[in-house]
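Note that one protein chain of the assembly has been removed; the remaining protein chains are unaltered in position.
== chain A ==
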Amino acid sequence: MTQAEIKLCSLLLQEHFGEIVEKIGVHLIRTGSQPLRVIVHDTATSLDQVKKALCVLIQHNLVLYQVHKRGVVEYEAQCNRVLRMLRYPRYIYTTKALYGDTGELIVEELLLNGKMTMSAVVKKVADRLTETVEDGKTMDYAEVSNTFVQLADTRFVQRCPMVHIPENSDTGPSPPAPSLVINEKDMYLVPKLSLIGKGKRRRSSDEDAAGEPKAKRPKRPMDSKEPIPDDGIYWQANLDRFHQHFRDQAIVSAVANRMDQTSSEIMRAMLRMSEVTTSSDAPFTQPLSSNEIFRSLPVGYNISKQVLDQYLTLLADDPLEFVGKSGDSGGGMYIINFCKALASLAIATLESVIQERFGSRCARIFRLVLQKKHLEQKQVEDFAMIPAKEAKDMLYKMLSENFISLQEIPKTPDHAPSRTFYLYTVNVLSAVRMLLHRCYKSVSNLIERRQFETKENKRLLEKSQRVEAIIASVQATGAEEAQLQEIEEMITAPERQQLETLKRNVNKLDASEIQVDETIFLLESYIESTTKRQ
């Protein structure tokens, strides 16, 4: 783990779970797996708090545990999983786009709670949806569970590993930690549930007394009488599946940009066909015949088989090699090469970063070196058709920023500079790693800046919240317009302006975080796909 990643993890944990969890989580990320007592000792936190923090981390799948010899349980933080918290909004938004509001809320609940049973999710989501629809209408459990089943079928949600109860549980003391096992077969199997009922609307009177959990109690015993049929079967959002979807989207839009809408539709059809047949981390899809692709094109899409074949040939001939031809049977067999596609996307990202940071002429040099693999300085100057002095300057600038690397090839064993070739090259993998590292740093900076902005204006924010709360409560009692206006004027014009500025800044910072994460996703996918291949 690099310092930048740890820093980002720390900020994310702190923002989502508070300082104590952050302390424990970061400690675990730094040190690797550790037993409870060592954590307590090293972090100088009370045992009770460490336990709580661990519970939270385990619940959210951020920490895994393992029983070692002599019954010691060791806890290990999942740094990469912690970083995924940055992407939560995107997961939720994607589900909304695919499965509507119900899907959105299901995934949101799963992400907010780490893991939940299906019945709990369905109930919660139905309740939440009921609150949003107009009075008198309610949301059926059945409808929500249908969406849930869809999500499970398309693998956007999956079962958590189950608690394995050993056969001879009566003998000997129970183990210090439950052993969790994944049953591949059941991963996406939805338990047969007959969830009948409707979402309940929270009464406003309940809400007033909400400060006390007691207020909710009277309703509960009724619920508890029903047995929970899926007790112990927990579900979580399948982030890998989401990543697969993001990757496919990126490829489709890249093809749309490069060629045209039709080719991107063909690409989309091909990707959809391979969704089930190809695992998310495979370097390329199973071969798809042109006939198959023709059949699975969306119905409203009017292109003839001949045009399709032309498009496929075009795609296969494209130098970026998103699509490859693997055979001639069945009207031509085609595969999608994910490795190549991700590499192209990552390189495009690098190029655009250089273009925006160093200008288009630097980008030209970069592309040149990338294309020719190894170039001497003199050759760079000549090929790029940029005056030697400027070309050197640009080259060195990119070299010092680690986008371009230098390879020495000595003619004699003494490595004398005058008898050595200096070749400039682009090592894409290391440049991407470097860029990724910078992205992590940027996000950390963005978060810190946002926290600073909010902290600076804490009093003002509190005041506005207070005023809003007062307005709401006065409104509830049915106050006059003039009265409301009076309360509103408690915030002066300059204050209002300051609030506006703050809001704009925070929005900008938040939006940047989301968009940097898109780049992070691309770069990470590329690194993952290339390192796996080697």
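Assume a residue touches a chain if its C-beta (ideal position, glycine included) is under 8 Å from a C-beta of that chain, and two chains touch if they have at least 3 such contacts; residues count from 1.
Everything below uses one rule, namely that contacts and distances are computed from a predicted model.
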Per UniProt record, name of the chain withheld from view ["Actin family", "DNA-directed RNA polymerase III subunit RPC7", "UBC core domain-containing protein" or "Glutamyl-tRNA(Gln) amidotransferase subunit B, mitochondrial"]: "DNA-directed RNA polymerase III subunit RPC7"
Among A:325, A:367 or A:392, residue touching the chain not depicted: A:392
Residue of A:189, A:307, A:385 or A:416 in touch with the missing chain, whole complex considered: A:416
For chain A, the residues touching the chain missing from this view: 3, 6-7, 15-21, 27, 30-31, 36-38, 41-42, 48-49, 51-56, 58-60, 65, 67, 73, 88-90, 92-93, 96-97, 108, 111-114, 120, 163, 169, 173-174, 176-178, 180, 210-211, 213-214, 216, 220-221, 223-224, 226-229, 231-232, 234, 356-359, 377, 388-389, 392-393, 396, 416-418, 462, 465-466, 469-470, 473, 506-508, 510-515
